[in-house]
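Okay, here's the structure, questions in a sec.
Note that one protein chain is taken out, while the other chains of the complex remain in position.
Chain naming follows the written order as A, B and C, and within any one chain the residues start at number 1.
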């Protein structure tokens, strides 16, 4: 199943984790590019398929250690998929060479350097570079992405929640002082580092509130919704670990400013997303799929979006579902690459969701 | 493992479902009572262990069909565990004989007959009986339960949410116009009737918002919180089906009226629950169990309660976890029986949670 | 994501179940063919994406009821995906029109009409047609498939087990009087019909031996291994339902005729499969993936094959893993279609396994 060679060559820095593996999974069959380098400090010298067994037969590479010069020679674009904090210098050094970069860490997502102190607890060493980085949600920043040298992919829960709330904010339909984001996420979202809390016997069957307040994705969501709405937005976010591997649902509880009919609300959503290749509006009166559920997007790059109206308390429940490793990470990264490189936006991403699984 | 006989005899009407089975599981080893009758329309004549295989060796009964006269002769107390709507007449007829009744359906939970029209869509045929029925949360109504002939057990998500919010309402700490109850529940909560949506291949791995507004438990929660707070309360409830069998987490997002320290808030919770045998306050800075999670109560009658404070938006995240078949149904029913019959409140309920499972 | 039109048109009879849905999932993005008809008795008139929500955006068809004349006019090849027994007449009628047919039921798998009496309990009405039907494992019958009008896809556990045992039988390495096939399978393998045993609360967490003897796939495995080995083979098969949706592992316990080194055994496997696009040999001393496991093939058409040697009892443990809806059903069907129609054998099947999921 090994592919032929292409002119465009890409590398993945930090290719041994779940997000790195997902990038590889997509790149080894992408119709336009060739994967030429995979780095991993811990696994340097090891065959990639030892760490990512499902890729056996698709990839013959071994992991290398990261060497800037070699990387820049071998690649036209680089994905950075290392833990938060570790991308700061890597991205800076790559940026200075002029190479295209897609960063999947949080290190260049926030525009305001102070927000790194608030949400991450450290000073950002390269505040100037923050303004050069484009926040990688094509549905919000498509044109900027096309021209960017550096794109910072959003947090998995952040992008999923933002896409549910965006039409409400854009149309100024809701009370912006009570925005609750209740997120539920699978175990691959926490990364591949093992700990007592990630052991199958302890993680299976949980409904675990793991950061009811102060979750770092809060900062990103506030940043983007503030841009969309034109006012300073604060949100109340609480994520929960639930018993699946891939998938996010965000339940966004908000309150209407003024009465609106269901049809009007539907139109607002359709206006926002009618040409979007990776957003599906889900709202049905019957059948299994009345509202978004990650069960029906797994393995695809879709973010399914929908809503319910609660007359009892004047509430809108805005719902969105994604595969955290796809639209929530590697899928968005490929979508961004396609835009940055002038390919068809859906190239290498035309996956039907894998259901049931 | 068959028990000896006791003077006090009880019956279970509708013993073939998951809640019925859980009642049997507890009753066959309860130290004070004897299970003398199990009815099931569909399974009459069948050995009980055919339907509830795990009880093999603990019970020799067969299911019978329901005959009022016989039942009243054979039992001192009856549990009614039939689908909503089906208990209306059964409870009325039993009540008129003077026998003690614990109803696990929703048919006698709401005090205001109009609320049945609002939440259930039908007129209650016996509105007078509603005032005789005691809402079966011992932590709120212990003394009334002791004297009641008819106790109506709360809905599983309702009792779990109420116990998280009660101390906040009692002490008037929160803005009562924005109370969000985001609930997550396992598959046994939906009952044993099979349908396309409950098939393992379709239900496994979901995060399914199944009634983002208008869920019927909303009415119960509003009723009880209105009593506690002394004002008319409305709540915004959204339940989600997640991938486990037993367990509920409720994430209750509320906003503070006035600043309060974490210690003061903790004291409010402790004051409400310090003598409660089945409530544990969970709040830890380290370890696996920082906040409530049903993983650590499964198989027990505990409702674990805790909270987090979010300074960013002045929010309290009140959290509670229970086993929906125990504290959420059969466990509460036994606790109520113990109170109604003068036994020790914890008799037959001293189960350590089964962890890990 | 809707595709352009192609000259080659195909139909799916019985498109509402899990196998039918998987066929659609593959066909809507297949590079060579167009899906023009989906039939379903129960869902006629309904949009296909109501029943298969994950396909929303990929398909605009509604289910139709089956009408032979129309079908033959609209399609060049037809997949039959109806319950066992129901395909008997459908396939016969289609065959007589001269159209190409891929049958996913068991109705035309066995060559000897008596075997239908033995394993299925009924007389086959069209015994002559059995000899026209090719058993659809390309690794065993590639050339026959290329020329066939009717191909019968193998049972999911059958194909998985056969591919593990084939090299051992071909090379006459084992004692043919003690062949144990211990199979483990996910819930999608049982089909989408709901029953008490498939309810999530009852099916979750099981290790359920569901037909320790007399499972119908036994007949197919015996048939094919008898052909490979040139002697009449009997096997001892026991399948188990385990807690996942997609995936099969077969553990085939057999005993050596004569000593053989691990390297010789490895060579036998490699000789059998070295040019096979959908078989991967898995045998590693370290890492996560020492032996086949369906975790690492899910969503792909691979059958991973490997073995272990047990000197204690002179045993070979031949292992194989597949996705029961892919190589075990719809994936094999597409592979057969590609061969029958002269396309590249891997067209529309170049999926990297979805891991982790």
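One rule holds for everything that comes next: contacts are C-beta pairs under 8 Å (C-beta built on N, C-alpha and C of every residue); 3 or more make two chains touch, one makes a residue touch a chain.
Predicted model only: the values in this text are computed from it and were never measured.
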Notebook entry, point to check: From the list B:42, B:60, B:261 or B:352, which touches the chain that is not on show?
Noted result: B:352
Next item on the list: Would you indicate which residue among B:41, B:56 or B:274 is in contact with the undisplayed chain?
Entry: B:56
Next item on the list: Write the list of subunit A residues that the hidden chain touches.
Entry: 18, 186-188, 192, 194-196, 198-205, 244-245
Next item on the list: Name, in rising order, the residues on subunit B that touch the hidden chain in the full complex.
Entry: 1, 18, 21, 25, 28-29, 50-58, 188, 245-246, 277, 280, 282, 284, 286-289, 296-300, 302, 346, 350, 352-357
Next item on the list: Quickly run down the residues of subunit C that touch the omitted chain.
Entry: 178, 180, 182, 184, 196-197, 201-202, 204-209, 212-214, 218, 234-236, 238, 240, 242-245, 247-249, 251, 253, 255, 288, 291-295, 298, 308-313, 315, 317, 319, 321, 356-357
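Keep in mind that, in the parts below, only the chains that are shown with their structure count from here on.
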Note to self: Let me check something: if the centre of a chain is the mean of its CA atoms, which chain is farthest from subunit A?
What the structure shows: B
Next item on the list: Return the distance between the CA-based centres of subunit A and subunit C, expressed in whole Å.
Entry: 35
Check: Using the average of all C-alpha atoms in each chain as its centre, how far is it in Å between subunit A and subunit B?
Finding: 39
Checklist line | Centroid spacing, where centroids are CA-atom means, of subunit B and subunit C in whole angstrom | finding: 45
Margin query: Counting only residues that touch at least two other chains, what does the list for subunit C look like?
Written below: 18, 188, 245
